[in-house]
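Complex shown without one protein chain; remaining protein chains in place.
Coming up: chain A.
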């Protein structure tokens, strides 16, 4: 059983997952930030591998990706940096990014590298389910890497069940159909969507992400899912203060 499954077995509520971009704000920060986040109470991490054309991302994550790429980040370097990950960090770690860098690295190669450095899962928003099923599912499964799919308010129930059957980590509920960094609007529609999904008999746990910008949004999301994912808000905070104290300060708002 990988670390993701273990986490959800041990903790059912208020799971706090943090997204940040690899190699940001400094190229060598990737593992240092992971360690600081674990110390500050994060339950799970999503490390973004940057891409030149991130169509699902808003300005903050776009800018962090660009800065990291300009500094020289690529997948080879990222896996090199992550060699020390498991000496420092014990919580589950996923990589998140777009499909083209993954294809150029080679999907099997990628899974192999994940296993070598202790990465547990992958989130690739633009890798379609059909292609995953046809070409890549058996590779992921062979290496024990969880592939996480997104669902949105427009995703049909039938499709959610299909996603549930294809994944073995968690289901990533996008809070609204939006690029990253749009603050969650708690409308009746959003709550209806959250409760509709909460009521479905799914085998996988659920995490809510996109637009979770503060404690109130986090708590709201945790009423409907096993936890929530904070991305843009954390990346913005890194821009201002990426020291361990700065990170601890940011996390206090959620763990208090």
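Criterion: a residue touches a chain if its C-beta (ideal position, glycine included) is under 8 Å from a C-beta of that chain, and two chains touch if they have at least 3 such contacts; residues count from 1.
Just so we're on the same page, contacts and distances are computed from a predicted model.
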item: Identity of the absent chain, which is to be given by its UniProt protein name, from "Oxidoreductase", "ABC transporter permease", "Tryptophan synthase beta chain" or "RNA polymerase subunit sigma"; value: "Tryptophan synthase beta chain"
item: Which of A:6, A:100, A:187 or A:223 contacts the chain that the document leaves out; value: A:100
item: Candidates A:150, A:166, A:186 or A:248 - the one touching the absent chain; value: A:150
item: Touch with the omitted chain, as defined above, among A:16, A:31, A:75 or A:93; value: A:75
item: For chain A, residues in touch with the removed chain; value: 51-58, 62, 66, 69, 74-76, 99-105, 125-128, 130-131, 149-152, 154-156, 159, 174, 177-179, 182
